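A single protein chain has been removed from this complex, and every other one stays in its place.
To keep things simple, chains are lettered A and B as they appear, and every chain counts its residues starting from 1.
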Amino acid sequence: MKLIDSIKKDFNTMTLVLIPVAIAINVVIGQIVVLLRLPVYLDSIGTVLVAVLCGPWAGALTGTLSNIIWGLIIDPNAFPWFPVALFIGFVAGWCAIGGLFKSWWKVVITGILIAFTAAIVSTPIAVYLYGGITASGSSFITAFLLQSGRDLVSAVLSTNFLVEPVDKIATALVAFAIIQGLSTRYISRFPRSENAAQEKGKRSTQLIIAIAVAVVLVVIAATVLVTMLG
Amino acid sequence: MRNRLSFYIPRQSLIHDLNPLTKLALVFTFIIVAFSSSWYWLPTILFFFGLVPLSFIGKVGKAFLRTTFRLLLPLFIFLFVMQSLFYPGGVTPLLSLWIFSVKLEGVQFAYLTGTRILVMVSSFLVLLLTTHPSTLMSDLTRRGLPGALAYIITSTLQIIPQMQGKANTIIDAQRSRGLDTEGNLFKRAGALLPLVGPLVFGSLVDVEERAIAIEARAFNAPCKKTSLIEISDTGFETALRWFFLLLMLAAIGSRIWLS
Partner (left out) sequence: MAILTINNLTYQYPSSPQPALKDISLTLESGEFLAVIGANGAGKSSLCYTAAGFIPHFFRGELNGQVLIDGVDSSQSNLNELVLHAGLVFQNPFNQISGSKFTVYEEIAFGLENLGIAREEMKARIDEALALTNIADLGKRSPYALSGGQQQRVALASILVMQPKLLVLDEPTSQLDPIGTQEVFQVIRAMTKRGMTILMAEHKIEQVAEFADRVIALDAGEILLEGTPGEVLTSPLLPERGVGISRYTQVARRAQAMGLWSKQTHLPATLAQAVRGFGGADAAQEVNDAA
């Protein structure tokens, strides 16, 4: 049973204790961001953290439980969005296993992959449950696209493709910065500590590559979007 | 930021005494019926003639109405404004103002979506207001929910208010050192790291000791766990849950069959 082994690998006692802290990080940073009135959510930093250190299954669980607990204590509206959080954790975990969490520019790619996943998964939820309009600011973009004659699904999907990358790249970068600040001794207690081993190389070079990669990917995404909208 | 463990209000009531799983089954029945029925007024009826009376039987009626209102008002305003103006299938204008016109279909759609969300959110509230999280988790663990999962959920419920408290302390401390949390976008973005850094690293460092502490208390012991809390469950409630299950299946079945 390879699947069960893969799932089991993610969970040791450190994982089980880290997940509640990670969920609390999601919730509290999410609230600080609201307090600072920043145009991002940053409410999955903890999820990405667990996904990298413990693996995709633990990441998926963290995301799912984040939404359930957000629903339990803050706002039950969060419940139906749990698949989005689940996939954010899952994809971040596989990106990390694939070595995409070892330097700044690779983390940007992880951020973009998470963003695309989130965009795709959240579209049907927004469409079928909320009729495309949710209580977030980005719904103005959806409304604008609807007004200019797009159908509902493509309007919601394009909105998500426009909004998600900035947030998820920032999320991945903050998670990366946190991991850089932890000691190797501490990280070594987690089941997939090898995911966080940083590649050698000058930081400034990496930063330039990171920016270049981000620009290229955003341009590609924009092109895809424009073609998609015809 | 409000620091709160859960919505739970301790009272003596019929609803409080129900087995948590029965209440959970009730919640899902309400939600599934509300979302799968094609009858326009059903979610409204479920709310006013199902959930509101239940909340009053549970002696949490006031808190129920207040919380529902607080949680859903912003969403409803948004939903009605946006959908009545921009609903794609809108053809019948009710009133027009400049380039905007409110469409009947949009209003109807917003009402249906709104009442369904109302049922979803408020049925969970009935459960949460009358059930202590610890009781819910003990009962589910007894029925086979992995102990690790119950541990994660209950300990998250306790960590969040602690961390919110810490966050407030850090925000106050950094502000008194002159950190700008009110300025332009860049200043506010720059304020994020000094706030988040101490919070995150402080709580991550604790993880190792907490892992040691629960291991020292046989957390990973391979035997079947027992529970200190005794939770009542009756044959009547078991029958009730089967009934709810049938209702859910019927609702989903009718939805598939009719469409």
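By our rule, a contact is a pair of C-beta atoms (placed from the backbone, for glycine too) under 8 Å apart; a residue touches a chain by one contact, two chains touch by 3 or more.
Please read these numbers as outputs of a predicted model, since none were measured by experiment.
Checked against the hidden chain, the listed residues B:14, B:77, B:229 or B:245 yield one contact partner: B:229. Note that of B:16, B:103, B:188 or B:210, the residue touching the chain absent from this view is B:210.
Seen across the whole complex, the unshown chain contacts chain B at 5, 132-134, 147, 150-151, 154-155, 158-159, 162, 206, 209-230.
Mapped onto chain A, the footprint of the missing chain covers residues 20, 184-185, 188.
By definition in this document, only the chains that are shown with their structure count from here on.
Those residues of chain A that touch chain B in the complex are listed here as 11, 13-14, 16-21, 23-25, 27-29, 31-33, 35-39, 61, 65, 68-69, 71-73, 75-77, 79-80, 129-131, 133-135, 139, 143, 146-147, 151-152, 174, 178, 181-182, 186, 189.
Residue ranges of chain B in contact with chain A, taken from their complex: 1, 4-7, 71-72, 74-75, 78-79, 82-83, 85-88, 109-110, 113, 116-117, 120-121, 124-125, 128, 133, 148, 151-153, 155-157, 159-160, 162-164, 167, 171, 181, 185, 188-189, 191-192, 195-197, 199-201, 203-208, 210-211, 214-215, 219-220.
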